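Right, I'll just put the structure down here and ask away after.
Left out: one protein chain. Kept in place: all the others.
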Amino acid sequence: MSDSTGNSEAIARAFADGPAYIPYLAVGDPDYDSSLAYVEALERGGADVIELGLPFSEPIAEGPTIQEAVVRALEAGMTPARFFEFVEDLDVDVPLVCMTYYNLIYQWGETEGPRPFVERAAEAGLEGFVVPDLPAEEADPLRDACDEFGLDLVFIVAPTTAGDRLDRIMSQVSGYVYVQARLGTTGARTDVSDHTAESLERLREYDVPKAVGFGISSGDHAERIVAAGADGIIVGSALVDVVAEGAAEGLPAETVADRLEDLSRELVAGAERGYSARSAVADPE
Amino acid sequence: MSDSTGNSEAIARAFADGPAYIPYLAVGDPDYDSSLAYVEALERGGADVIELGLPFSEPIAEGPTIQEAVVRALEAGMTPARFFEFVEDLDVDVPLVCMTYYNLIYQWGETEGPRPFVERAAEAGLEGFVVPDLPAEEADPLRDACDEFGLDLVFIVAPTTAGDRLDRIMSQVSGYVYVQARLGTTGARTDVSDHTAESLERLREYDVPKAVGFGISSGDHAERIVAAGADGIIVGSALVDVVAEGAAEGLPAETVADRLEDLSRELVAGAERGYSARSAVADPE
Amino acid sequence: GNFGRYGGQYVPEALMPAIEELTDAYERYVLENEDGFMDELRRRLRDFGGRPTPLQHAERLSERYDRDVYLKREDLLHGGAHKLNNALGQVLLAKYMGKERIIAETGAGQHGTATAMAAAHLNMPCEIYMGERDINRQRPNVFRMKLNGAEVTPVTAGRGTLKEAISETMRDWAGSVEDTHYVIGSVVGPHPFPAMVRDFQSVVSEEARWQAIEATGGLPTDVVACAGGGSNTMGSFAAFLEDSEVALHAVEAGGASLEVDEDEGVAPHSASLYAGEEGVLHGARTRLLQDSHGQIVESHSVSSGLDYAGVGPQLAHLVDEERVTPAAVDDEAALEAFHRLSRTEGIIPALESAHAIAYLEAVAGGDGGDGEDDEGDEYDADAEDDALGDTVVVTVSGRGDKDLESVIEETDRRDLDAGPDMSMFTGGL
Partner (left out) sequence: GNFGRYGGQYVPEALMPAIEELTDAYERYVLENEDGFMDELRRRLRDFGGRPTPLQHAERLSERYDRDVYLKREDLLHGGAHKLNNALGQVLLAKYMGKERIIAETGAGQHGTATAMAAAHLNMPCEIYMGERDINRQRPNVFRMKLNGAEVTPVTAGRGTLKEAISETMRDWAGSVEDTHYVIGSVVGPHPFPAMVRDFQSVVSEEARWQAIEATGGLPTDVVACAGGGSNTMGSFAAFLEDSEVALHAVEAGGASLEVDEDEGVAPHSASLYAGEEGVLHGARTRLLQDSHGQIVESHSVSSGLDYAGVGPQLAHLVDEERVTPAAVDDEAALEAFHRLSRTEGIIPALESAHAIAYLEAVAGGDGGDGEDDEGDEYDADAEDDALGDTVVVTVSGRGDKDLESVIEETDRRDLDAGPDMSMFTGGL
């Protein structure tokens, strides 16, 4: 894989050997300390990059699972400032990407625009951003700030994205492209969409890691997605479900962390099976 | 007093010496037998003419007291046919006038119009009609039938009736004119309207007995009305109140009949006081 | 004051002078436009009322019935029904006559709310008599009247419904005629009310007539309107009376059945044109529902606005003359039509108006449209197919917001297929 499109060397390295496992959790869900333990469990489970959700009050791109995680985190007092402290408190070695909505980025700091937020993110040690409500058309200011501070700006490509739009997005993206596996919002599914192979086919010519997300909840899913050509898998709702269950049942944080680690291992194993299968096909002789 | 305007000699005679007392009751209120006893009590109390109300389902000219009497009588099964039987069953010597609404008169019998009803009324021994929803303009057919069978058709003159309308009514009236003491509907009052003297003044030139009704409930009222020049007093709601009270309290019919007789005596006495006073004024020497 | 054998002035003497005064005012202001009365009324109906209301081509009904169906949209008039045409006319007339107070009776509250609105608009004190039972059933309308500044006086006598409210209003008027005008809500009562209310409502057909000509190049073949007291009916027909080629259909409430229960004094319908007999009620000789003795029976309809034992004398006359064809549509057909118009045209009609819509289904239904309401194919679509011509104007006399509770209750009670799943509403709104 090439790292030529990215600002972050850490992210580029994450895709360097074999499929990347990119888990997501909402930060502060259900509380600050548990959330720290959970994110650290993801690393133990094999995470190559971790997407940290900074909760926003109107998460329009999320499905019900992550929406409820966001509500829990906000009710527990999560704010952008606490989010940066959280990142600083985390004891993990993998690159961290902030996933949030544009208004929080825009409002940070005294001066206008996204630059202060990016500066603070860089200082906290974040390596990139995913901003679901910021299409390429509106992204210039954030992209400029990211370039200034050496962070990646990840864009989402949907099954409906094609032609000029795809070119425009791919000319803006850095780090990796987030390939949306199907239409709709985030959320674990029991099936994996046929769109994935099509989308990866459309993206084949672009020289940037392709991480597929939306609906991946099991090792089998991961296997099929990677076998179809993905450079990485992004998993959010399936992990948030584990956190939600822990919160609902009042389980000890260690138990939940262990489950997150176990599910991560399953996903990583699946992804590796898929990668092997693909290698086998790719090298038929 | 002259009897030249009437068909019924009995009614003419009722006004012949001194003021006439004309009580009203709804027939069949609260039941057939009690109602017979009550009407007979009125005669004992000094009635000169009795107005018998044939209950109609939409008594638009009545106040609440008589409206409720009508409802009681209808619920007890009163019909026009039973009404005529009632008249035939009555053991009284004074002339009887039927007070009802035009639809009942109009619907009786096989042929169209009021004639069959009037024929049956004559056969039962009635001497006249008061029809509150039949103004002079619509009265020709009924007046013709009354003339044919020798019954009187009493008209109501309101405080608002004047000029041409008054002439028209007075040219149609027979028996007596019902002078409405005040605007509004029937109902006992504690005061007697000033309209009465004015109305009697307006009617002075017409040579027909003038009976005043609407609101007379005591001997004092009767006295003042007659003193003002009335040839008779019509009393309804005050008597119906006695019946209603008896029905509500479950009193024996004899008790109620006695009370009706007593109230009648009070009214007659009052009327006679008024008549004496008027005679005194009329003959100052 | 007469229409053939019907009409007249069967009222207590005390009211006659007021009625003569009103007749005079009607002739001068309404018929002769003295002091520009009618000009002012037309202007107010436009600016305050929202006239003209549209004549809308109903696309899916036209398809269903295989002819052009046009809806005269009185549901869009201020207040949500044709009632304001008359209420505004009478309150304005009372003002021209120098009256200082308005009274009216109301059953379900439609005429009361229209009168209260008109009185507020014209700054006239207003008192509305309403049966106590009706008050409890129609609280939103009571509240609207009070918001408009009207006094709402409960009538506790008898059953506490419309007939007692009429009696009570008559009583008030009998005592207050000198400064008070009684706004009668339909083409009923003594002359000049039937003629005057017709004239105030005839704006409906005056508009529909030119709108139909504008839309189709000619007159409609048929006009269909529901009939209770008949103000909507006469309003919808008046301008077409001289057009002998236009068939006029008065659709009454057939209720549950057209039989009368003499013992109970109840007619389970309100079809006085279709099934009533001549008599005298509320000041006029007309067709009405009565028992063999001449006592008025209690009428019934799923639609409170059609629930009246009498009908306008002119309408009775026009039926005798065969200028108007009476028809009756039962409660169930009216409910189905309510749901059909709501679902397929996006118009929630008053239950009154739904009777007129149901008439289309009764005489022209079953062949056109998407057939979603057809039950099997045993219905002989051609049987009465010539009952309606190819261009039908139907008056939507009012909107159905007022009827939502009744529709829930009545649809549920009958287990009708028509309409949406109502399971979440069966306890009421």
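Note that the chains take the letters A, B and C in the order they are written out, and that residue 1 is the start of every chain.
The rule we apply is simple: a contact is a pair of C-beta atoms (placed from the backbone, for glycine too) under 8 Å apart; a residue touches a chain by one contact, two chains touch by 3 or more.
Predicted, not measured: the structure shown is a model, and the values here were computed from it.
Within the whole complex, touches from the chain that is not shown fall on A, C. Set against the missing chain, the residues A:Tyr38, A:Tyr102, A:Tyr176 or A:Tyr275 yield one that touches it, A:Tyr102. From the set C:Arg60, C:Arg101, C:Arg323 or C:Arg414, the residue in touch with the chain omitted from the display is C:Arg60, counting the whole complex.
Listed for chain C, the residues touching the missing chain in the whole complex are 46-50, 53-57, 60, 73, 75-78, 80, 116-123, 139-140, 142-144, 146-149, 339, 342-348, 401, 404, 407-408, 419-422, 424-425, 429. Residues of chain A that touch the chain left out of the display are 56-64, 67-68, 71, 74, 79-81, 101-104, 106-108, 132-135, 137-138, 155-162, 165, 169, 180, 182-185.
Simple rule for what comes next: only the chains that are shown with their structure count from here on.
Viewed as a network of touching protein chains, the structure does not reduce to a path, ring, star or complete graph. Centroids of chain B and chain C (each the mean of its C-alpha atoms) stand 39 Å apart.
Chain geometry summary: the mean Cα position of chain A and that of chain B are 98 Å apart.
Centroids built from CA atoms put chain C at 65 Å from chain A.
None of the residues of chain B touches two or more other chains. Residues of chain C in contact with two or more other chains: none.
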